[in-house]
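Only one protein chain is missing; all other protein chains are in place.
To keep things simple, chains are lettered A, B and C as they appear, and every chain counts its residues starting from 1.
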């Protein structure tokens, strides 16, 4: 029934994304909205189809309802294929009970049967946590050229920042001789991007072995990769250069959105030769009223703007009423800013309503103590009552 | 995003089907093959679309991989719709941990959010255990006419058999006043078919209440329906007449297949005004060789028959070699019967191979003791070595 | 709960001649409208939102762009297993045969024969509105009509073959005038007809066998005495496109938010083909007001009272007012555009000043570099 595929991609989309707090209450992290009309998962899925990888397993576990519907048949990414295409893979029960996915490696382990039916040479392991454009086929080419067992994509980071990352120490030919997780004194500035190509025979062997080890946490970074390195398998780094941003925290999510407004930052979503696809909400063009003032901003379909918007990213179906002001903020789908409200350095999640004359967030220059300043977050569906004041760095999870 | 649907169907497809033993080792029960080219779930799904119900949630839990792929986008049942359509709903984790589905009612309870987005008037609860053709829209019409809170489909069974079923005792107008689970002395012969229509507001109330009750097993039949009856809700029976067969045991699965060969039994799969849809394997027409002798049988695409086939149901891609004999048996997709083998009163599951001159099963008239006689089952992918003898009623789960 | 019992037929080429520039490269059905739509999107969405699930599209010529737009019909949820969307190109190659509505319908008789639906609704594509067809069906049935003809009230458009009608108190049509353009307001047909399928096929065959090929004249007018023809007045915000001027006006009307919201009622969405484009980006000096802007636009200049389709670029110091700019067009620095309709992929070079008039907008052909 299933035909051989050279490479199968497995996308780890089960994480809770707990450092996004209110934004992932009812949403898996890869389903978090980004960039006016996207969700984070659009990036790895679009990268896959643009790289010619047509078989993708999406491993879900936490709050998958929105993600499942969003992926659907895979049509928006051209991944609705007869035999290949995108497949959502939740944990399930077997005759002798069932298991939730215990770790990243265990999630793949539980889906060995799925991978095997395509009889692949290579398995590409991806996560749904990053914004980037990458041609995985080039990485696989290099994996082949190196006759590698495992290839790990790396990106150069500032040496001063290196101790925040998993650092790979490599020989001049790119062969990895050491993993250094958040090293106090980094020997290199090559950070792992959490993107792995494995030769499937090797990976299957190590997954089986890892599963038998009761001490293991069944995690790629902690268990499987070190085990492979210890056994002397051929592990190589693959250098990536270009835009790559983790969006795992409120601050980094906010920054990654703001990056889109900065013409100097090399992430262009309007490029036609490496499109990022997304599921379209199907709304009419956005409307800017007679009193609208919009600059340095991204605005999406179905929005209605009568107020002032500057340095902000507005998703579809957003309303900014007359006299309202939105600056340095992100308004997710359906957010409503009522007349006279002021929103500064804030993320307003889906369908939240900011009442008349309410104030959300503040500007850093207005803040007496910069350590206490931060992005304000209004969770999905929340009502901020008229005249309410939401201080900077707050996380509003119930109506006020 | 989602538009109102008058009725949402929830199909309980998570059961292990443990009384089908070897046939459900790697397969959820609703995915068990039936009738030459179908799987059990084709019947409720086709009934839904033929009844005009376009939103179906399929609740999976046990071994869903085959079932998920089989359902796919829902296209074979015309259930690949923009907003409605078929949705697979596995259990999942929430911020405060996750639960497997504890019982049939709990499975629906965990998916209240899914149902609510369609804002339905009615919820139709179905199971994936039966072979039947039924116009659910008529049942919903009667539910409306009765201003019922819950309507349960019933079928008349032989009075002598009634004690094997859940029996409903009703007033002349169909109103239910008592449930009688497998009664020793049945008062009526109206057996519940496990098909329920609920008014959604009522059902939601009772699901929430049931969830709060720590004593409850969270099962419709045991907990929710009796609770509703106790509270005096308007519960009605809906009489169904026509073919209806539980295929929950080896014997009943075998019988239900054989029923297709009996022109007196009113289940016609070639009817064009109530088609049963299935996912097509896409194989060429079957080939009957010069030495083939086929009578009283059903044969499907891609099969190659050179031997003798009588009173049997053959699925797609089956091979019956020259000199082989298959009688009163079911050969599931890809089964191979090698030369000289004899298969009698048996179910040979997917891709199993019956070796040269092997003998599987026996005829009841050859059996010295009829109590020990029964259908022989060869599990999927098993090899029965050449010359081996598999006695009747055996269950072969490893190569012999 | 089943789908309703109506078969939809769309004429994609009717009135091509009234928009010669826009229909030089496409049929009426694929004329762009409202920033991201094509005219046929309104008809198809109205059908689908009313539960019609089998639709035939009659095409005559130039229909490649329409086929590309419609594809499998998936965007309208019309990619169905047993029903869905059918392209009905001319069976015969003769151009003349397709001149009339009756000839086109006669040509697709097998399509009617194979359909299980009891009613047929016929629709042209020169009307942009959000129309609840179930209301027409309900009124058709409750009024006991044989044929229902949808109409608008107002000044009849400047079409040479208007259907102008007079109705009695029950909205039964009692008189019909064809073509004549009366001085005052009136009820005029908009090419939307509902009737029983068998009645229609019978009337078509009777007319065709006498070589009577004009639907309005040879079916409606001739049978006014013997069948019950009912008029159905469409809601206010239904625009009839009968000239470049009315096309311009119908687009501009959407800058009134009431009109915009009634056309794009979220309860009855207008579907269209999805094209992947990034959200619109506004630059440092952008100044945009009272305008509709589609995804993929990049605006650094001034835009007022205008409609910008996908992927339009407005450079710094460009001024676009009272204009419609279609997909992929580029407006360079220091240009000034007023009362203009730019077809797709037009480039207006730096420093150019283009201006039409409110009742006579300037049209620039697809792909032109000005």
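FYI, contacts are C-beta pairs under 8 Å (C-beta built on N, C-alpha and C of every residue); 3 or more make two chains touch, one makes a residue touch a chain.
Because the structure is a prediction, the values reported are computed rather than measured.
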| item | value |
| --- | --- |
| Omitted chain's touching partners, listed by label | A, B, C |
| Hidden-chain contact residue, picked from the options B:286, B:327 or B:342 | B:286 |
| Residue touching the undisplayed chain, where the options are B:76, B:221 or B:340 | B:76 |
| Given A:10, A:53, A:190 or A:256, the one touching the chain that is not displayed | A:53 |
| Contact footprint on subunit C, counting only the chain that is left out | 61-64, 67-68, 71-74, 79, 86-89, 91, 93-95 |
| Hidden partner chain, residues of subunit A it touches | 3, 6-7, 51-53, 75-78, 80-83, 137, 140, 277 |
| Missing-partner contacts on subunit B, residue numbers | 35-37, 75-76, 261, 269-270, 275-278, 280, 282-301, 304, 313-314 |
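Just so we're on the same page, only the chains that are shown with their structure count from here on.
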| item | value |
| --- | --- |
| Chain pair, A-C or B-C, that carries the greater number of C-beta contacts | A-C |
| For subunit B paired with subunit C, centre-to-centre distance based on mean C-alpha positions, whole Å | 48 |
| Residues of subunit B engaged with two or more neighbouring chains | 80 |
| Where subunit C touches two or more other chains, by residue | 74 |
